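Working notes for the structure below.
A single protein chain has been omitted; all remaining protein chains appear in their positions.
For chain A:
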Amino acid sequence: MSTIANTIFSPEMAARFDKLVTIYPVRRSALVPMLLYAQDDLGYVSDAAVAEIALRIEILELDVRNVLSYYSMLRTKPAGKYNVQVCTNISCMLRGGYEILDHCKHKLGIGHKEVTPDGVFSLEEVECIGACCWAPAMQINYDFHDDLTPEKVDVLFQMYKDGQGKDVK
């Protein structure tokens, strides 16, 4: 049961949020996890989500936006069904991360933070994703793919296109 009337989230998510605000010493600590869950639920953090989260945490919408805009992993616009995040930080850069990124751009026909017209893929250049040992690496939604080569990327994209990739959210 949701404490917010007309919640925009699914009943499960709403229930989760109800609990979330109770488990920290201060209510506002629930802000960042709540934003992440909201993004997973809706694909991005919409204005309506901002409004409801502000209400739930009992802070101003402005406060929510201040935090939301700080983190580059939080989006305010929809991403593709599969969000491809290519690392170009030092280890990956040294092991060909930029080639992988360029390959993705070429292959998908989109640039940084763009979405393919069919809405299946979106592309992002990101900082270190903690997979340096197996660089170059990328993350598609919450799934990691490492030791990449352009060929491997092609296989991966085909796999996702065929609906065989894990759609972890």
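Here, a contact is a pair of C-beta atoms (placed from the backbone, for glycine too) under 8 Å apart; a residue touches a chain by one contact, two chains touch by 3 or more; residues count from 1.
Note that contacts and distances are computed from a predicted model.
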item	value
UniProt protein name of the chain not shown, from "Succinate dehydrogenase iron-sulfur subunit", "sn-glycerol-3-phosphate ABC transporter ATP-binding protein UgpC", "Sarcosine oxidase subunit delta" or "NADH-quinone oxidoreductase subunit G"	"NADH-quinone oxidoreductase subunit G"
Sole contact to the chain not displayed, among A:D47, A:D102, A:E127 or A:D147	A:D47
Contact partner of the left-out chain, one of A:D63, A:E114 or A:D146	A:D63
Residues from chain A at the interface with the omitted partner, ascending	47, 60-63, 65-66, 69-70, 72
